[in-house]
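One structure, as structure tokens, below. Some questions next.
All protein chains of the complex are present and in place, except for one that has been dropped.
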Amino acid sequence: MSSPLDREPDARGVLPPDIHDYVATGAGDEETVAANRDAWGRWWLRPRVLTGVSDVDLTTTMLGTTVSSPVLVAPTGYQRQVHREGEVGTARAAAEAGALFVLSTRASCRLDDVAAVAGPWWLQVYVLRDRGITEEVVRRSVAAGARALVLTGDTPVVSTRSRRSSFDPAHAATMARDLTDVRDDSAYEQAPDVTYADIGWLREVSGGLPVVVKGVLRADDARACVAAGAAAVWVSNHGGRQLDGVVPTAVALPEVADAVGSDAEVFVDGGVRHGRDVVRALALGARGVGLGRAVLWALAADGSAGVADLLAAYEANLTETMQLVGARSPSGVTRDLVTWR
Amino acid sequence: MSSPLDREPDARGVLPPDIHDYVATGAGDEETVAANRDAWGRWWLRPRVLTGVSDVDLTTTMLGTTVSSPVLVAPTGYQRQVHREGEVGTARAAAEAGALFVLSTRASCRLDDVAAVAGPWWLQVYVLRDRGITEEVVRRSVAAGARALVLTGDTPVVSTRSRRSSFDPAHAATMARDLTDVRDDSAYEQAPDVTYADIGWLREVSGGLPVVVKGVLRADDARACVAAGAAAVWVSNHGGRQLDGVVPTAVALPEVADAVGSDAEVFVDGGVRHGRDVVRALALGARGVGLGRAVLWALAADGSAGVADLLAAYEANLTETMQLVGARSPSGVTRDLVTWR
Amino acid sequence: MSSPLDREPDARGVLPPDIHDYVATGAGDEETVAANRDAWGRWWLRPRVLTGVSDVDLTTTMLGTTVSSPVLVAPTGYQRQVHREGEVGTARAAAEAGALFVLSTRASCRLDDVAAVAGPWWLQVYVLRDRGITEEVVRRSVAAGARALVLTGDTPVVSTRSRRSSFDPAHAATMARDLTDVRDDSAYEQAPDVTYADIGWLREVSGGLPVVVKGVLRADDARACVAAGAAAVWVSNHGGRQLDGVVPTAVALPEVADAVGSDAEVFVDGGVRHGRDVVRALALGARGVGLGRAVLWALAADGSAGVADLLAAYEANLTETMQLVGARSPSGVTRDLVTWR
Partner (left out) sequence: MSSPLDREPDARGVLPPDIHDYVATGAGDEETVAANRDAWGRWWLRPRVLTGVSDVDLTTTMLGTTVSSPVLVAPTGYQRQVHREGEVGTARAAAEAGALFVLSTRASCRLDDVAAVAGPWWLQVYVLRDRGITEEVVRRSVAAGARALVLTGDTPVVSTRSRRSSFDPAHAATMARDLTDVRDDSAYEQAPDVTYADIGWLREVSGGLPVVVKGVLRADDARACVAAGAAAVWVSNHGGRQLDGVVPTAVALPEVADAVGSDAEVFVDGGVRHGRDVVRALALGARGVGLGRAVLWALAADGSAGVADLLAAYEANLTETMQLVGARSPSGVTRDLVTWR
């Protein structure tokens, strides 16, 4: 049964099994896919009473941009595979909601089409074997209005996934191909030699956009990112798709948040299922909380309208949850609102 | 199979599914409904031997009123939905047992009818959007004999419940409507702006009755309540009906009890299933232990007689449990009788 | 499928369901029946290698009596209900094995018949409402050769059991009735007023036999027993039959053993299933390890021969286990051989 916060059952009804599995799958035994979800639930909420919660305001900022909610759209590739509207549909729904949209390097719509409908948006960067392509994608994105770059660090190689699918993502990522005339497929593969130095390189190439490193799961890495010039770190294990058996994001988050303190902003994603998980993430130090598969299921189920409904449902559910824990704004969601069991 | 301590199976046999579900349901994924129950069981009992337990006396006091047992009837609304005798039946059974009865603001019988049969009783207060109605309910209850006010703090808004039911509680709460001539439905909704200041307001309106804050799950909140004039705090998460994923009451209780020390009395409810849980609650610092759904199932199964049987079964079971842990009175149930596993 | 260490499946095949259930049942939700078993398994063994284990000797002493093994027969009543040979069959098998036998106050065979075949044995004492009967049972047992008294402290009242059985134990406990001419049934009920003072009383009545207090689950109680003159304490929760939700014996044992140190001997029972559990108990400070239901199932399956087979199987299994942990005698089973997980 579908709920407004989880349209996976609806999506399963309309997607070819191969595409469904491509979205759902994780690496290895899919332990991390499950552990991500479970770990949020192991943070018990400790609501406050009698605080007066008539007006809750979810507005916040992310790297200086004002957004309507801490909930954001995490980058996921190949969105036209799940619905013909693809990234354009998702970007439009996010814009309507006033939520941040992150566009994947592996997008399947034309950059200009996405940018035309998008509200505030960031570009997710995979450094490709042919760095020239990466530079081109970055430059064009800057020109099209991207406000930050999200360098994904957890994918030096694309890992073997659990459920093999006949869906071959390589050729579905058409955005980058549209922007260059390189035809050699291997040029578009992940570069395995990405290092901290690439944070500076991306700042340069982009003319100074803030860089967020996505895939950070440790305090020392977080500090190293900041030292190398990152404006933010994004706690993620790629939704359990890259390396199974890693620490769940709800466990890694407080360690990372404590490590960077006020030196950088902190984002998180992985297994978030409702407003309670968002509140937990805020309490543990996140400024923004990403939705990956949830957006894809909603897009699959009902295109841009589906994503708009999803974001609206999150807003309502998060507002109610904030009232019930006794917080009126994201900054009012403090660490004492959760406890590990 | 029904047991004398749990008439849910019997109730299911007689209640319309909608009403059954309305009573049974919790918020979210109903994790807290289950966690409340489980958490009691995670406190292992550490019985004492050779203490001589010929005579066990369950008598105790609650805010100065002598009652026959630490077990009390928690406030639950709309009791006529589960049995035509409604709150009158429950109040009469509690009176016969010598147990404390707490009357909900959302009661469905006439106040005077309840007061006429009740033994010691308290009024549970929801501050409504139209505070005049709340004042009226409080004043009339004081006149009718209420000995304390229980301000429920965990319901600034009524949360979305898991099992949607076509039962609409709004119009079933007839007690308050009977006492006023306000017809506007929204006047009867929860006021989301309740704060600690309302503790003082309720003392004033009631001419000085002691105020108990219900829904407290944290040490700091408990101390704040006492500082604001509360005579007691009631550790509760509304039986898992308001916010899923919160700390179970059996976990929050010792923190709260330690925080208030002897400055206030402490009550608790949520997932209590037998005398062992009552003993655990007493050991962890509770003076009284509330039954919510258990009373409704008993009322549904057999009206006032069902509730009387339930309270008698608890008395017998609690007496046996006290003998087996080596305690002769509630005050003899000390902290060392339990240990967390 | 029956194993030599667990004849329950065989017993189920021959026992009337009522009697089977009477033996199998526990109090409450039978959580402690399960927890007793589980808790042993949570002590991981830490075997030593290269210690040379050609000859393992299981011989030990219990309150000065030499026995062939730390495994002993715990007291259980009404043994003629499970097999016509009753306590006589069990006592004979224990005598052949050189193992300690503990005779229940609720035995169903004649005292002299048991004593005639028994090897080293102790009398388990329930103080009855008519203390004269208790005195008589003790005195006659002393005369018949009992070497110690085991005062059961966990049964001031007989608790309500989970599976109700039409088997009424009251009249099946014929040993005590045979020794007196009291006909009043209530005289044979448990006395709920037993205290530490009764340790001294039993020493007196018995002319100075050592007293073991059975049912101890806490350090403070253990010390109090020793201070009151007990020669040993027996960590037990009555196989989960008296109070559900108590601390498992494998958890209580080290606390108790540490508390009494060398001032008293320590015994334990509850959920023991094989030599590994016996080794765990020895490592945690027990001198003797009792089998309750296991003996009844063996008796039911094959009378005295069944019990003999059971004790032989334990001896073989325990010997192998000792070799594999690298210990050659019970005193070589030290605390470091286990670790809690």
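Residue numbering begins at 1 within each chain, and the chains themselves are lettered A, B and C in the order written.
Criterion: contacts are C-beta pairs under 8 Å (C-beta built on N, C-alpha and C of every residue); 3 or more make two chains touch, one makes a residue touch a chain.
Everything numeric here is computed off the predicted structure, so don't read it as measured data.
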{"item": "Which displayed chains the hidden chain touches across the whole complex", "value": "A, C"}
{"item": "Identified contact with the non-displayed chain, of C:48, C:110, C:129 or C:147", "value": "C:48"}
{"item": "Candidates A:146, A:173 or A:246 - the one touching the absent chain", "value": "A:246"}
{"item": "Contact set of subunit A toward the excluded chain (per top definition)", "value": "28, 31, 153-154, 156-157, 159-160, 192-196, 198-199, 213, 215-218, 220-221, 224-225, 242-248, 251-252"}
{"item": "Interface residues of subunit C (partner: the chain not displayed)", "value": "41, 43-54, 274, 276, 317, 320-321, 323-326, 336, 339, 341"}
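Criterion: only the chains that are shown with their structure count from here on.
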{"item": "Chain contact topology (line, ring, star, complete or other)", "value": "line"}
{"item": "Degree value of the rotation bringing subunit A onto subunit C, based on Cα positions, nearest 5", "value": "180"}
{"item": "Cα-centroid distance, subunit B relative to subunit C, in whole angstrom", "value": "43"}
{"item": "Approximate Å spacing (C-alpha centroids) for the pair subunit A, subunit C", "value": "61"}
{"item": "For subunit B, residues that touch 2 or more chains besides their own", "value": "none"}
